[in-house]
Structure formats: structure tokens, C-alpha cells
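The complex is shown incomplete by one protein chain, all other protein chains being positioned as in the whole.
The chains carry the letters A, B and C, assigned in the order they are written, with residues numbered from 1 in each.
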Amino acid sequence: MVIVMAPEASSDNIDAVVELVAAAGGEAYVTRGVSRTIIGLVGDVERFEGLGLRALPGVSDVLRISAPYKLVSRENHVSRTVVSVAGVPIGGDGMTLIAGPCAVETPEQTLKAALMARSAGAALLRGGAYKPRTSPYAFQGLGEAGLRILADVRAETGLPIVTEVVDAADVELVASYADMLQVGTRNMQNFALLQAVGDAGRPVMLKRGMSSTIEEWLMAAEYIAQRGNLDIVLCERGIRTFEKATRNTLDISAVPVAQRLSHLPVIVDPSHSGGRRDLVLPLSRAAIAVGADGLIVDVHPHPETALCDGPQALVGEDLEELATLVRTLPNALGRVLTPAPEAVAMGV
Amino acid sequence: MVIVMAPEASSDNIDAVVELVAAAGGEAYVTRGVSRTIIGLVGDVERFEGLGLRALPGVSDVLRISAPYKLVSRENHVSRTVVSVAGVPIGGDGMTLIAGPCAVETPEQTLKAALMARSAGAALLRGGAYKPRTSPYAFQGLGEAGLRILADVRAETGLPIVTEVVDAADVELVASYADMLQVGTRNMQNFALLQAVGDAGRPVMLKRGMSSTIEEWLMAAEYIAQRGNLDIVLCERGIRTFEKATRNTLDISAVPVAQRLSHLPVIVDPSHSGGRRDLVLPLSRAAIAVGADGLIVDVHPHPETALCDGPQALVGEDLEELATLVRTLPNALGRVLTPAPEAVAMGV
Amino acid sequence: MVIVMAPEASSDNIDAVVELVAAAGGEAYVTRGVSRTIIGLVGDVERFEGLGLRALPGVSDVLRISAPYKLVSRENHVSRTVVSVAGVPIGGDGMTLIAGPCAVETPEQTLKAALMARSAGAALLRGGAYKPRTSPYAFQGLGEAGLRILADVRAETGLPIVTEVVDAADVELVASYADMLQVGTRNMQNFALLQAVGDAGRPVMLKRGMSSTIEEWLMAAEYIAQRGNLDIVLCERGIRTFEKATRNTLDISAVPVAQRLSHLPVIVDPSHSGGRRDLVLPLSRAAIAVGADGLIVDVHPHPETALCDGPQALVGEDLEELATLVRTLPNALGRVLTPAPEAVAMGV
Partner (left out) sequence: MVIVMAPEASSDNIDAVVELVAAAGGEAYVTRGVSRTIIGLVGDVERFEGLGLRALPGVSDVLRISAPYKLVSRENHVSRTVVSVAGVPIGGDGMTLIAGPCAVETPEQTLKAALMARSAGAALLRGGAYKPRTSPYAFQGLGEAGLRILADVRAETGLPIVTEVVDAADVELVASYADMLQVGTRNMQNFALLQAVGDAGRPVMLKRGMSSTIEEWLMAAEYIAQRGNLDIVLCERGIRTFEKATRNTLDISAVPVAQRLSHLPVIVDPSHSGGRRDLVLPLSRAAIAVGADGLIVDVHPHPETALCDGPQALVGEDLEELATLVRTLPNALGRVLTPAPEAVAMGV
């Protein structure tokens, strides 16, 4: 931590900083420049944060140097983590495709979407039973009935389930059906929920908040990790900017940046980033090329009647193109598509 | 709702839209322009939203015209609402000051801050017992012990309590102590929490999400209102932009814009907007002048040792200046400072 | 300047930084922390900037401490500047109203608008003869014919002229008519233009770039100041954010922040910030209350046929309300409306 003193700071002001830091068990090193003095602190940064240094007379700025997250940081854990979801790995040399409908609507629709996903190369099935919707008048999901449909479809297709949980009170229930819990963009800083999924004994996919910095995203992951759960996959899904042509702006740089800062796998959601079907393929190509550890894509047998986000769901030719893409582009870049588990029932 | 067809849309494409709308019980009016056709829809917009119109062949854009919120909209409720918090009004001709410490730390600190708040003109006491913090290593609040401190201080000072709740599971407990429940910026789209506070039988202060549009903010209020609770106060607290000189950018225009769109009172948090003590007074003046129905301000007897947001808490001369400001500027603009309830104990 | 070394930086890496700084005539002070080393630099920051320190092995970050602008900084010039525009002061204890049409269209329209402006309390007349327009198909201004109209209207009303210049090649011509040159938001980083207006011998109003930080804005002012012209007025006119209810988001905090960092006067444009007539009055109140040194407001005798930005121009009752506002609110806050020069012709 570095304290920058104001040009007009007195010697007494400087001494006061040094004494306060010393009293807190730290060491302070003073550098007097021509126009300003700076003070470098060595010791427990969390403790320094609580000292109210910014409010001391003569202090102009307080700069934090070391990463405020530890368990998810690559500083102390150089090798990249591979997260296993019911046996399906995310991370490492693989590129894992997760696909499925935005929302679970009926058993038929979910099964069809799962079969489409599987044949496109997906190793995991996504599908929402609890939907956080901006409007209280929009479809909110089927709840536990949706979870049961997902479980039935898993039994038929062999695809483990990734599904969202939106309330800490529901975590236990959702975890009893799901193979991986998803925390959505609107809940990235719902700390009660983060702690609950940290306790749930299931891998977690943590979507980036739509206006969160990468540092805040990693800090949210740290909340989960603190409960002893390090099976976390980060998902970049677009951030909010002034641009209106796309629903969000896919921050493609966030993938390599987060991979350098953290040992956790990072995947991309090309469907929600752009919010437009015609962008899903180009953005999927970009995500694979930038080095993402996976993709999560909306597919739907009948996008035109989907209860949620139909305009971005893949179907037909687009889906076939995705199937070709995930089987070829990763190879050209030294990675390989993660295979789906063997199918367990006659459905496949 | 208006459908904009692509220039290359065929007559069949247009007919398909018209038929789908008709099948859903709506009416579609077609206007053929030189380069494009537009179709105006009359009927149930929520139903139209579910039709997947954006995904139909030939459809270029779908524009929603009427406000997607109803209960909180001014369209159907022209007169402005006055919310009563244990007898203290927010809205109408008054300007209500809410003040107190960011976090409840000790009984002494809370009582001192409350007395400071009261003498500065506050009619309500703010103070956090549950603190949502970006870092899991930061102080998270005292929990129920903090609520008990707040209740004791209320008994001594007569100031009703505004306090934050961060988890739907805590709402009942917090509501048993608090006079007004606060939903913080990170939880503005925590829909389970919104519904829970909607059921709690207490007025709610809803902070704007740090990257939420005004429309999304009103939609979040609609979630609360849908549970039958219309005692909602909106609080603008700064939005996230590229500017780094301030913690957030106070969106001062949001006050008149929200007041025109909604009948709910709108207040401003000048402390968290700027994140700097030296900006609290100028931003408070701006908020009163723009027509805010109230202010919520951090005060602390010892900002330099505050466990949370010390750098922005008022004390000493700055607080005296605020006291003068809230007693004079509203008057110059035709409003009046809302008085505190009569004190109930010897403390005041 | 402070160099933050990476945790894995070697002693050689650290020595290399120290030697490079010493070779450039500076001094480097090393502080070795538990996990990282930081190095404080004393000497010529501009020279250090050219050393490519960020690219050295082991360097994690380079933090600049002192303000990169000097002539416009308050660090070396504590008292606030008052800029005189043909005898009309901006800054100090006054609050100066500048008003007029967005674009000069005809002699009649311009004279009517000027008389409206004067009677509303304006001491300076704004009006554009050169209009930077996003679309090449929009009205681009009358050019020199517009400047002649402005000069005639000045002769009749006594109001000095503020007008925009958009090309360095036009500066001499525009300066031969104008009393103050305006640099618009799209040209804030048109450095050739900044240097040209710095040489023009006229006061300059510098609008903030719509996505510029306050630091970049002051740096743009420094370009003008470097040419020996310190008669600069900063104008906050709204920044670009994700919010769609307003054309731009008025960054009201920018006024006190810029006033603390710089000695230059800071005014506000409430018309272009919101882009809506119904927001001009509330935003004007907020600007006066926050401590702005002036306002620049669009007025037009016939907004409904204005060739530019009619929807935000004041007329009729709104203008009367502004006239009352500027004569009362500054007084309540210890300032006074700057009077217009005495009229020189029969027109007033």
C-alpha cells in the first residue's frame, strides 16, 4: 500500500501516518520528493484498510498494490485449475461446450433442446428453472417442476445439468438436482447467495456482473472460495456500455486478463453478450480464438415461441455451423472439444 | 408496440406478423413506407412480448412504446405519493434529511452519530447492521446485535430507523426492528429480496443499481409494488461511468426524470455518489435545488476510525454547514425541512 | 512517480529500474515489502514518462502522482481566475448567464433570441455559425454570413458574442467577429484547434469531451494555456453513459472537482446535458446550487422550427422561470447575477 501525501502536507502530517501504521503493526517507508512525499507500507493490508488513512490530514491518495483476492489469485496458485462437473472437465486443454434452452418450458422442449445441444457437441446441458427477469410481468421460470424436467432429460441424454439459482434459500433444493450451480449477472454481488453456493458442495459458474470490473468479479469468486469451494468457473457475458447495437458489449479481453490474474477457468456466453442470433457464431469464434475454456450457448427447438430470449437462440443451420466450429477451430489452436459423457438411455 | 420490418421483408413476412398478433388477440396496423413497412400493435403488450416477434423472418426491430411498469408509473397515478416512515413523511412539500453512520459499530458510536444527525436536522436515522461489501475480508456488519443497538438509539433519540437488508431470509428479522427497509445498489435486481420486502409491511428505500437505467430501477420498484407495498422511496446514489475522480457519477437528472415517470418520492445520497467528504455539501445543494424529496448522508463521530466509508462521513464544521443548508435552501425553493419526531427520552 | 514491481521481480530487475532513473537524472527510493517492492521516483516526471519504465522486466505498474497539467492547475495558482469577455466577467462572486440560439438562422431569429436572452438576464449571447453535426445531411451553419448576423445583433443589443469554431483554419476569421471562442465537445482533443485558439487573443470556452475524464479536460485546457492564453472557461455539458432517458448525463460533481483541481471558472450547459426542455430548469437550479460560475442555455423564438436542437430550447413561460431563477437563487447562495453591458442601440 502506498500513501501519497498532498504537496502542502506538513512533517507532522507525515509523522502521524507513520505512527498510525506502526501502531497497527506495520512498517512505513518515507520518500520525500520535490513536490510531494510518498509513504510505502509493509504489513497487513486489510488492517491498513481499516485505519482510515484516506481521512488523515495531509493525505492526498491511498493506493492499494497487491490483489485484494487471494484464494482465486494466480499469485499463489500458478497452475490453472480444471473444474470437474459430474466428470466433465472445464479448463486445461479442453474447450467445453455448454448448451440448452434459456428457460425450461416443457419436457418436450427441454428434451429436444438437449438432443440438439448434444449433437452440436455440448458436454453439459444448460436450462433455467428460476429466471431473474427485469420485469415482474415476464415469465419467471417453472421452479422445482423445471428442475424435475432437467433431471429427467439428464437421465435420457446423459448430459449433466447447469442451472441458475437466484435466492440463497433455494440453494439446497437446486443443488439436489443440479450438477453445477449458476450465479447470474444480476446476483454477482448478492453476497448471501455467493456464500450459500460456496457451502453447497457443487461446482459454481459465476457470471460477471454487467457493470463489474474484473477485480470485483474475482472478489465475488473469493466469497465462494472462502467457504471452501474452489470449483468455480468464471463466465464473461458482456458488459454495459453506451453502444446500442448489441444488448451488451462482449469484453473479449476479459478472458486473457482474468486467466492471467486467476487460476480459475474462464468461459464466454456469446448468446447473452450480443443478444442477437447473427452474432452468436462470430462471437463464438472470437471466444475460442482468444483462449476461452468453454462456451455457453442458447439453443431452442422453436426460438420464435421461446418464453425467454428467443431472438438469440440457435436452431437449424446456425446450430450446424456451431457444431462444425467447435469440432474444428479448437484443434487449429491446440485444444480439443471436451466430449459428452456416454449416453445412459435410449434417447441418444 | 411497433414492429419495424427490414427493407427486404416480403408480403408474406408482413402477413405472418399480422396473423400472429391477431392470433394473440391483438390488432396490427400496417404502414407501408418507401423503403420499409412498419406495423403498429394494439393490445396486451406483455402477451406480444412472449410472441418472439423479433425472431420472425423479415422483422428488423421491435419497439416497445408504453412504460413496462404500471403500479409505480405516473401515467395512472398523477399525484405524487407521500411515504410515511413511522410518522415521518417523505415527499410532498417537505425535504427530509436521513443521516447516520454507514455501519453500526458500537452503542456509543451509534448514539453519538444519531445525536449529530438529529442536531443537523435529520428526521430519520440511517445505520447498517448488515453490510454488503465487495471484499469478503471487509467488515460485514454486526447483524442482529447491530439492530438492537439501533433500536436502543431510537428509544433515546426518537429517530425512526432506516437500515439495509441484504438477504430475503433476513427480511422478517430486520423488519421487526426497522421502520424502513433499505435495498442497496448491489441488490436492486435481487428479485427474491424485492418480493420479500414487498411482503414485509414496512416502507422501502430502493437504491438505484450502479449501472441500472431509470427504467430498470422503476421495474425493480414494480416488483415491490406488485406485492401490495407502494410505500417505496427511490434513492439515486451515483452510477458507474469512465470518470475516476469520483467513486460514482451522481446522475442528478435522474431525480426530475424519475419524478416525471413515477409518483414515488426520489431522494439523493450525496455521500456514496462522490465518495469524498469535500463533495457532500456541493452535491447536497445540487440535490435540494434539483427538487429531491430528501437526502441520505453519512455522519460519524470519528470518521478516521470508521469501519466503513470513513472518507465520506461528515463531522464538525462540514456537518454544521449541512445543518445550515437544510434549514435554508429548501425554503428558498418553496419547500420546508421535515421536522424530527419529538424526542422520547432524555438523550436529546 | 511510483513504480510497483511484480512479486516475482528479481534484484536485477529492481537495479535496472534504479539505474535507468539515475541515468535520466532522477532519484529512485526503494521500499522492499513482504510480497512486492515499490520504488518512488523524484525528478522530472515528463522525462520519466519517456523512459518506457512500464516495459521493463519485473515492472508491474507505474503510477503517476502529480497532476500532468501545470498552467491550469490550482497547485501553483491558488486563487480562482476571473475571465473577462469584452468586459463581462465569468468567475469570482458572479454567476454569468450566456444564452442564445443553438444556431444562427436568420437576422430576425437571432435578434429575437438575443432580446429574449437579454431580458432573461444573459450578459453574453451564444449562437453558432459553424455547427459540427453528426450527420453530413444536417444543417451545418451559415458560416461567415452567420458571424455577420451575430455582429449586427451585438451592435443592437450590446451583448458580446460567444461562438463556436470547428477548424483551426477558421480561427482567425471567427476571432475577428467573436468576443469568445467556443471549442465544442467533439473537438476537445482536436489539438491543432486548441493550439490555434490559444494563439487567437480571445477568451476560450472549452466544452468537456463527451467521454473525457476531468483530467483529460484539464490537459486539453493546458494545450490552450501553453500558447499563453489563460482566459479559459471550462464548460460541463454532460457525459456519455448507458442511461437512455437523457441525451447525456450531466456530471454535476465535475463542477466542484474541476474547481478544486484548477483555478479556471467552470460553467454548465443544462440544455445539451439533458437534451430535453423539461430538464433545463431543474438542471439550471442544480448547477447554480453546486457552485457553477455560469450557465449557457439555448433559447429560440420558435423552437418548433429551429434548425438545430429545438427540443431543448427555452421559450415563453419556461424562459420567464429561468429569468426569475437566475435573479434569486444565486443571491440565496451568496453570489450575484452578472449584469449585461449597457445596451448600445435602440433595440433594448
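Note that a contact is a pair of C-beta atoms (placed from the backbone, for glycine too) under 8 Å apart; a residue touches a chain by one contact, two chains touch by 3 or more.
Keep in mind the model is a prediction, meaning the values are calculated, not measured.
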Check: For the chain that does not appear here, which of the shown chains does it touch in the whole complex?
Finding: A, B, C
Next item on the list: Check each of C:161, C:210, C:254 or C:337 against the chain that is not shown and name the one that touches it.
Entry: C:210
Margin query: Can you say which of C:89, C:132 or C:341 touches the chain missing from this structure?
Written below: C:132
Item checked: Those residues of chain C which, in the complete complex, touch the missing chain -> 46, 49-52, 54-56, 68-69, 132-139, 166-170, 186-187, 189-193, 210-211, 216, 219, 222-223, 226, 240, 277, 303-307, 310-311
Notebook entry, point to check: Please identify, in ascending order, the residues of chain A that touch the omitted chain?
Noted result: 211, 213-215, 239, 241-246, 249-257, 260, 273-274, 278-279, 282-283, 285-291, 328-329, 332-333
Check: At which residues does chain B meet the chain that is not included here?
Finding: 2, 4, 7, 29, 31-36, 38, 40-43, 61, 63, 65-66, 75, 211, 240-242, 244
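As a convention for this text, only the chains that are shown with their structure count from here on.
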Item checked: Core chain by centroid distance, with centroids computed from Cα atoms only -> B
Next item on the list: Tell me whether chain B and chain C, two copies of the same sequence, contact each other through the same residue numbers or different ones, using over half shared as the line for same.
Entry: same
Note to self: Taking the mean of the C-alpha atoms as each chain's centre, how many Å separate chain A from chain C?
What the structure shows: 40
Notebook entry, point to check: What whole-number Å value describes the gap between the mean CA coordinates of chain B and chain C?
Noted result: 31
Next item on the list: Quick one: which residues in chain B touch 2 or more of the other chains?
Entry: 211
